[in-house]
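Below is the structure I would like to discuss, written out as structure tokens.
Excluded from the complex is one protein chain; the other protein chains are retained at their positions.
As written, the chains take the letters A and B, and residue 1 is the first residue of each chain.
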Amino acid sequence: MEFSGIFWGVIGWMIFWGVTGSIVSRRVYLHKDLDTSNTGLVGSMLGAATGPVGLAFLWMKTPEITTRMMLFPSLATVAVFMLTFSISDPGNLCVTNGSFVASQISNGLIIGIIYGFMALGLTLIFSILGVVSFAHGEFYMIGGMITYFFTTVWFPELGPIVGILAACISTFILGAVFERVFLTPMYTGKVDRPVEYGILITFGLAFTLQYFIQATVGANPVKAKRFFDFPKVRLPSAEDPWLIKTSRGNMELFDTISISNPRFTAAVMCILVFLALMYFLRRTWTGKALRAVSLDRDAAAIAGINPNKMNMLAFALGSMIAALAGAMLVQAFSWLPQVGAIPAMRSFVIVVLGGLGSIPGAFLGGVIVGLVEAAGTGCIPNAQKAASYIPAYGMIVLTLTLLLRPTGLLGRKYASGTHGKV
Amino acid sequence: MNKTHAPNIAGVVLIAFFMAFPFVYTADDYPYIMHILITGFFYAILTASWTMLAGYAGQFSFGHMGFMAVGAYTTALFSHYIYLTPEPTNFCTEFAFGDGYLIVLDPIGVTSSTLKQDCLRQAMEVWGDGVAVTPMPVWLGITLGTLMGGIFGFLIGTLVLPLRAAYLALFTLGFSEILRAAISAEIAVTRGQAGIELPALFQDGVTLFGKHFDKTDKLPPYFIMFFLLLFCLGLLGLLAKSKFGLFVRALREDQDAAAALGVNTTRYKVMVFVITSMIAAGAGATMAHYVGIISPNNLVILQMSLIVAMAVIGGVENIVAAAVGAILLEFLLEMLRNSFQIGPVEIDMTVWRLVFFGVLLMLTLRFSPKGLLVPTIDYFLRGHIGKETVAKRGQNKPDDEPGSEAVN
Partner (left out) sequence: MKKIVSVVGIAAAITLSLSATSANAASCPIKIGGLAPLSAPGAVGGGEAMRDAMMFAERDINAAGGVLGCKIKVVIADTEGLPEKAAGIMEKLITQDGVVAVGGAYHSSVGVASKDISNARKIPTVFAETWNDTITGDKQKYIFRIAPLSSWASGTIWKSALLTPGLKKVAIITENTDYGIPAAEETAKGLASGNVDSTTFGVDIGTQDFSGIIERVKATNPGYIIVLNTGEAGYNFAQQAADAGIGPQDLPFQAGQVALESKAWWENVPDGNMAFVQRIGTPVSLWNAKAIKLNEDYKAKTGKGAIESYALEAYDSIGILAQAMIEAKSTDGDKIVTALENISYDGTLGRIYFPYGTKKDPSADGKGDEWWHQWPDVALTMIQYQKEGQDSTDSPIVWPDAYKSGEAIYVK
């Protein structure tokens, strides 16, 4: 009882001043004829963290809003929130047990990297085509399915790399064909509202793919074998391996943080592919062309880049990235035709949080969402409900982002020439 | 006679058909067909209101099933937890209310045994048979559900004011998902995945024109749902033709331009959300009472995709077409349940029908973006337009030709 009393009291106070701050600050800045684009965020965060004191300062001085001014109040708000939590529930594991916190954080980080990687595909598609692909989760699912069939059912002797490659190639082709057949009318102005058309048509694709796989593969959960086993490592010594200790399927660091093998390989793979992708986008001609199209479609066309080709490449590549995430995770999770829905939603959250169209933003967003989910699951006192709300945590992040900073953390205002307007 | 009247005549014929249907149809599967039609009307209401929101106002919301559930759960919780008794129970939370007491039951959640009882049952055991407990009237629950839908519509509508296109779709999806998670998790109150049971629309039956109908009879709910559909279509149709419809369309075409021309975009955007959510919530509340149970599974994205698909295939920019499309598709989906054999291959239609449905959705969007019904209607409406006008309207494929609208 006491917990709810103090906690909700403070939260109520924070919300009140946050809302007041966001509304009034905008008015104040507007009144003084200043830029109001980020007043909502600064006002609400300052209000939530410091109450009327900080707000009074803000309203009197009305300083120009810098990145630093957005960052510090936000961090302060998180700190106040955490402090309130620890005061009101001093017995909570998240407050008392350091190694518990450490392992939750490492869990959140690792899964966040994988989430972020998957979201990367979505953001790539968006930055070039201006389409939010609702079929992203289904490409993830198909990637896993193909890898499973290759590595476990059809050619178990070939090794995981072949399966992963097969998943990548087939989803790349599927993505390219779909883009050619169904998305081309968007560019020629044949469709009244291209953004909505994009949403609906990918939605239809998701629907079709999911049921197609269910009709052909069935609904029994499957899972690929572990791709690699950890070598046996005991450091610094075999007797007292406090630094690192591995078994076939698990790695333990500092005696506290345990990382399972499939997740570890998935995360490492995601980072490697991410680096390769960054190299591709920044160093190769095609990659530069892609980025050029995402910045200014018309100018790119004048410079001799065929934007239509780039559209196809981006959709195929983005879908392939989702499939790759699925291919890496099919050794960690049991796989079903319905498996894509939740990761797809999570990717939406990440992409909006990071800023639609921003590639580093997707990675940052992924890590943040991973951490928020870990915190929610780990810290909510009611054990029976904590994990029941997992799907909601991400959505709360999404809601807050859309309300406070719709462009996302690292988003550009206009992600894609014509149809990506916020 | 003029071709232009054809769609209107078709509409009248259709209404007459549905009015007469329950009286002329007598096959053994009568209750089942009636059930499909009632469900079809329900989807038609949702689809029509979503069409208003998405097709007219351009707000591609994926939270429509969420509003539906708000209505259904409001009336479910209301009828489940609140009762009137003439005497205090001394077990429950209770307030004096007129001559009697308003009883609020304690939530007991999902229990595996019927023996665990709530406070009212305990009190009734003490009372014996002497005390009459009055449940809340169903119509009051539905009204409250509709109002609650309006309130949620107002809140969401206000929150999404600055959002457009993809952001709006994601936000509303989020709303629906949070609602689903909350209903699933708060088992003590909502009974979670088990679903919460509701009294029938007419728990004690109803007498119409001297004939008594039992609570399981399909005729009264059929006409309630049908008239609700007609009412909603009428309301939406009026709105679409009025100034409201014009402004809302302006909102869709170019929000900034509309604002610059003096349209209060904020007000209209919120209003369209409130109206359509109220319709969805009202339909949800009525349907929940008809079916007798509501569970959070209605909020899974698949259910929402049904609405979207129905609207698109019917015609996302024509309310009536969307509604008729919804009824037809619901019928089709039910009829396609049976497996059939082509030579040695048995096709299990329970799954494949949804694959075909998805393909149909994609093909419709791609090759006939105005839906499958609207071009037919347009053909009649525009029959009198000179041939040269049609010819001038672009070198599009013949399929697309009736679609290029004059509104732009």
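Heads up, the rule we're going with is that a contact is a pair of C-beta atoms (placed from the backbone, for glycine too) under 8 Å apart; a residue touches a chain by one contact, two chains touch by 3 or more.
In this text, all values refer to a predicted model and were calculated from it rather than measured experimentally.
Student: Pick out which of A:I11, A:I244 or A:I342 touches the chain that's been left out of the picture.
Tutor: A:I342
Student: Going by the contact rule already stated, which one of A:I15, A:A56, A:L93 or A:L158 would touch the omitted chain in the full complex?
Tutor: The missing chain is touched by A:L93.
Student: Where the complex has a chain not shown, which of A:G116, A:G130, A:G365 or A:P391 is the residue touching it?
Tutor: Reading the full complex, the residue touching the unseen chain is A:P391.
Student: Which parts of subunit B face the unshown chain closely enough to count as touching?
Tutor: Against the left-out chain, subunit B lists 6, 9-10, 13-14, 17, 21, 25-33, 35-36, 39, 109-115, 181, 184-185, 187, 191-195, 197, 216, 291-295, 297-298, 300, 302, 327-328, 331, 334-335, 337, 339, 348, 350-351, 354, 376, 379-380.
Student: May I ask you to list the residues on subunit A that touch the chain which is not drawn?
Tutor: Considering the whole complex, subunit A reaches the absent chain at 93, 97, 100, 103-104, 107-108, 111, 152, 214, 218-223, 225-226, 249-250, 252, 258, 260-263, 332-339, 341-343, 373-374, 376-378, 383-391.
One rule holds for everything that comes next: only the chains that are shown with their structure count from here on.
Student: Quick one: report the Å distance separating subunit A from subunit B, using the average Cα coordinate of each chain.
Tutor: 32
Student: Given the complex with subunit B, which residues does subunit A contribute to the contact?
Tutor: 126, 131-132, 181-182, 185, 190-193, 195-197, 199-201, 203-209, 211-212, 214-215, 341, 345, 348-349, 352, 356, 385, 388-392, 395-396, 398-399, 402-403, 406, 419, 421-422
Student: Please give the residue numbers of subunit B that touch subunit A in the complex, ascending.
Tutor: 54, 58, 60, 159, 162-167, 169-171, 173-175, 177-178, 180-182, 184-186, 252, 300-302, 305, 308-309, 312, 348, 351-352, 354-355, 357-359, 361-362, 365-366, 369, 396, 400, 408
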